[in-house]
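A single protein chain has been omitted; all remaining protein chains appear in their positions.
Right, subunit A next:
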Amino acid sequence: MSAVSTLQGRLGEFDEKRLLLLAMFVPFTLFFVLVWGVPIGYALGMSLFSDPTGAAEFAFLGNYVDVLTSELFGTALWNSIVYALSSTVLSLVLGLGLALVVNRKIKGGNALRTMMIFPYLLPTLVVIFMWTFLLDPNVGAVNQFLLDYGVIQEPLAFFSSTTWAMPAAIVASVWKYGSFAFFILLARLQAIDPNLYERARVEGASTWQAFRDITIPNLRGAILIIILVRGIWMFNKFDIIYLATRGGPLDATTTLPIMVYELAFLGSPDFGGATALAGIMFLLLAAVAVVYFWAFKPEQEVTT
């Protein structure tokens, strides 16, 4: 009798648990399928048709071949890589430097930490307005500063120069997104037992040796995740570049997302090409991410 009741009790418990699991799981699965799965599938489907929104005709990989062989693709891919890599690496370096400074508990460290969140909170439009103003050849403070100190002889129109448009876009992006790395790295730094540094000092380690042997290994996982996540975000970043330069001048800042936009909405709309290019970007990033995880194992954290 007691055995039966125990069994029933267990079954009842099991059912309750399963019910709870389902109640948690099903809505989110539905949501995910509707909001992510369907549009992605739909877009990938579209990429297999020529003129998918009008007289759709199955073209299989025709759109992919067209996009990959187009003149712009190489330039846009290169621009994307340059933009994503440099803005990620620079914001990592900047974020790490500032995090190390704030972690030293210097005077004004708290104020600096609070200020660091502001660029992240500002709308991209405002950030770009600010930077176009700062970099303006006629009224911009940066040109004024460079002229006063004799670095340049003529004012530079940063966002309209094929040489300087990309660096200017990168600087604006680092300014806006550098705090992402800063906050993650600061949190990680604050989690390191300060006694480790004291022990290292007593054991004879120099500041540099302590940084190399304690700080870097403890930050490794965070740095690798920042590079991956920030890199993917910057690779897909559209707004900040488009608002600053519209991909110009002469395609100097046309990255892959901007090329997708141009294919889809400029001139004669080519949704087939645009969705095919989006598919190519997705596959590229997925491949890079898989290789990255395999090579660096960023999920391995230092266990404390």
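In the analysis below, a contact is a pair of C-beta atoms (placed from the backbone, for glycine too) under 8 Å apart; a residue touches a chain by one contact, two chains touch by 3 or more; residues count from 1.
Criterion: contacts and distances are computed from a predicted model.
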Undepicted complex member, UniProt protein name, chosen from "Probable glycine dehydrogenase (decarboxylating) subunit 1", "Yip1 domain-containing protein", "S-layer protein" or "ABC-type D-xylose/L-arabinose transporter": "ABC-type D-xylose/L-arabinose transporter"
Identified contact with the non-displayed chain, of A:Ala55, A:Leu121 or A:Val202: A:Val202
Per the touch definition above, residue among A:Asn103, A:Asn143, A:Asn218 or A:Thr254 touching the missing chain: A:Asn218
Residues from subunit A at the interface with the omitted partner, ascending: 193, 195-196, 198-206, 209, 213-214, 217-218, 302-304
